[in-house]
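One protein chain is absent from this view; the other protein chains keep their places.
What follows is chain A.
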Amino acid sequence: MRVVIAEDLLLLREGLKLVLAELDCEVTAAVGDPDALLQELERERPDLAIVDIRLPPTFRDEGLRAALEARRRWPGLPVLILSQYIEQAYVRELLEDAGGGIGYLLKDRVGDVEQFLAALRTVAAGGTVLDPEVMRGVLARADALNSDALNDLTPREREALELMARGRSNAAIAAEMVVTERAVSKYINRIFGKLGLDPSDDTHRRVEAVLRYLGSRS
């Protein structure tokens, strides 16, 4: 997998390179600012861009803006956003771009190398990966809003829902829950049935549907 990194802190750029090398990903360019990122994307056309939210010049959300701009220029370009904190507002902005191939993770997650690799693959393949924190926030809110449908879910179904919203494929969910893929399909059909949503195998559309469902309960 060919990857372009945009991260302004040298320490983390090196850390990411180390992890990606370990995972046999080729880092074709590692840059520190949004303009360089767009240039490298133009030249390298990588399989995936890993972008830090906070980039120069103002160290606000330049990375996010650059990522959205890149997606506008090259629709469907897989982008994994990394940040030291999760903001629901950013999740919404990222998901408004309905093309798929989007990820938003805390930088901490990179340390879980295998999971990180799975996330990279999901995003590169056009899937959606969201940090567990995102889901925790959304679910806490949905719970407090007393969503009846959510209360109907069994703990196992809920677990599957969370994993699904994080962008996991059926196979990944099965591995995590230590069940067969067929069992996962059954869970998912039941969940979508209870929530009144159309089941879909496309992870991005699935994540979107679930988040929209939970979000609309407000």
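Of note:
To be clear about the criterion, contacts are C-beta pairs under 8 Å (C-beta built on N, C-alpha and C of every residue); 3 or more make two chains touch, one makes a residue touch a chain; residues count from 1.
Just so it is clear, contacts and distances are computed from a predicted model.
Of the names listed as "Chemotaxis protein CheA", "Nodulation protein E", "histidine kinase" or "Ni/Fe-hydrogenase cytochrome b subunit", the one that matches the UniProt record for the absent chain is "histidine kinase".
Among A:Gly15, A:Gly32 or A:Gly126, only A:Gly15 touches the chain that is left out of the view.
When the whole complex is considered, the residue among A:Arg60, A:Arg73, A:Arg156 or A:Arg182 that touches the unshown chain is A:Arg60.
By the touch criterion stated above, the residues of chain A touching the omitted chain are 9, 11-12, 14-16, 18-19, 22, 53-54, 59-61, 84-85, 87-89, 92, 107-108, 110-114, 116, 137, 140-141, 143-145, 218.
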